[in-house]
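All protein chains but one are shown in place.
The letters A, B and C name the chains in turn, as written, and every chain counts its residues from 1.
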Amino acid sequence: MTIAAQMLDTYPLDLGGIDKQKLLTCIDACVECAQACTACSDADLSEEMVADLRKCIRSCLDCADVCGATWRVLSRHTAYDANVTRAVLEACATTCKACGDECERHAHMHEHCRICAEVCRRCEQACRDLLGSLG
Amino acid sequence: MTIAAQMLDTYPLDLGGIDKQKLLTCIDACVECAQACTACSDADLSEEMVADLRKCIRSCLDCADVCGATWRVLSRHTAYDANVTRAVLEACATTCKACGDECERHAHMHEHCRICAEVCRRCEQACRDLLGSLG
Amino acid sequence: MTIAAQMLDTYPLDLGGIDKQKLLTCIDACVECAQACTACSDADLSEEMVADLRKCIRSCLDCADVCGATWRVLSRHTAYDANVTRAVLEACATTCKACGDECERHAHMHEHCRICAEVCRRCEQACRDLLGSLG
Partner (left out) sequence: MTIAAQMLDTYPLDLGGIDKQKLLTCIDACVECAQACTACSDADLSEEMVADLRKCIRSCLDCADVCGATWRVLSRHTAYDANVTRAVLEACATTCKACGDECERHAHMHEHCRICAEVCRRCEQACRDLLGSLG
């Protein structure tokens, strides 16, 4: 059981109908994606062909920032606002898709991009699954 | 001329058709809103009636995080991705509206909420203006 | 093998003598602590006795922010600067200690504080272990 799961389990109030498993999966995916994208942007920067990876670096930095804001919003439940959650999840899914697409283009050359692309896909899916469950 | 304006003026490449003044106004508004919301959440926490301000604290923390991700995305122009910018601006406008509405409810009692509400309104508008100009 | 470990393994350059296992443990601990502290601050906010938890909420928010900056700095290795790493790790250890102490005071009443205190202790230790290995 991850720490995020334990924190969710010990939350003092009802979560107001949100799908707990999908919420947890999404928090974990965003946390993982924020770290992977930060690391991937720096690995890109270390490559000899850095000039060809400019767009990839930017996509990763954007994705790290948006995933970072998303898991923070999702980790708060007090007086939960579905409009905000929905808008943030939409932005996160869009950003993860853009970053996943970009990293995938370099996946055959850079193993860090291959891993990062997979993490972005998983995070995009987790955002969409949670969005779908919000009704 | 603010530092953000100077940084934008010295950017080595063309900004790709984005409205420079609206971009700058939006970056400045998001930076200001992130700080104001962080300060307002803590001022709420100091109020005797903190129990009545739970939703306000959470809205401010969410808004600070989303504005923080937004100005970071907007401050990057290399290989700019309009889909990401648009989704992030939508999320930011929605979050600022929610926080502005919530702070406004306490504006008559707490001066920090009155100021914060105004800052949120201004930031929401700046996001919508920039969104409108993206076509 | 976590994603952070995979990203570290596929980094294109040498890590310059840093202890890879301690670095990884510290990145993972900071990521976990940032999330746990964000969740704990919100759980505190939901408690009936929120007025007694003001200091705990603030400590958790500070700790989440400092851990968040720390894992981001640690996830970058390009042209690594030991002075910066050291200063950031010192700040993170201090902040984790303060938050661990505060959460521990409420651990007997709030399970989320008990878990969060443990996570903070682990993160403080991971920062100190990495600091020690930097020489």
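The rule is simple: a residue touches a chain if its C-beta (ideal position, glycine included) is under 8 Å from a C-beta of that chain, and two chains touch if they have at least 3 such contacts.
Bear in mind the structure is a predicted one, so any value in this text is a computation, not a measurement.
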Sole residue of C:91, C:107 or C:134 that reaches the chain not shown, by the stated touch rule | C:91
Touching the hidden chain, out of B:19, B:32 or B:104, is B:32
Residue, one of B:43, B:56 or B:126, that touches the chain absent here | B:43
Where the missing chain touches chain B, by residue | 3-4, 6-8, 10-13, 27, 31-32, 35-36, 38-40, 42-43, 45-47, 64, 68, 71-72, 75-78, 110-112, 115-116, 119
Extract the touching residues of chain C with respect to the undisplayed chain.
-> 54-55, 57-59, 61-62, 65-66, 68-69, 72-73, 76, 78-81, 83-84, 86-88, 90-91, 94-95, 98
Pick out the residues on chain A that sit against the missing chain.
-> 42, 45-46, 50-51, 54, 57-58, 61
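Everything that follows uses one rule, which is that only the chains that are shown with their structure count from here on.
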Chain whose Cα mean lies nearest the overall Cα mean | A
Round to the nearest whole Å and give the separation of the Cα centres of chain A and chain C.
-> 19
Chain-centre distance (mean CA atoms) for chain B and chain C, in whole Å, is 27
Could you check chain C for residues that touch two or more other chains and list them?
-> 42, 45-46
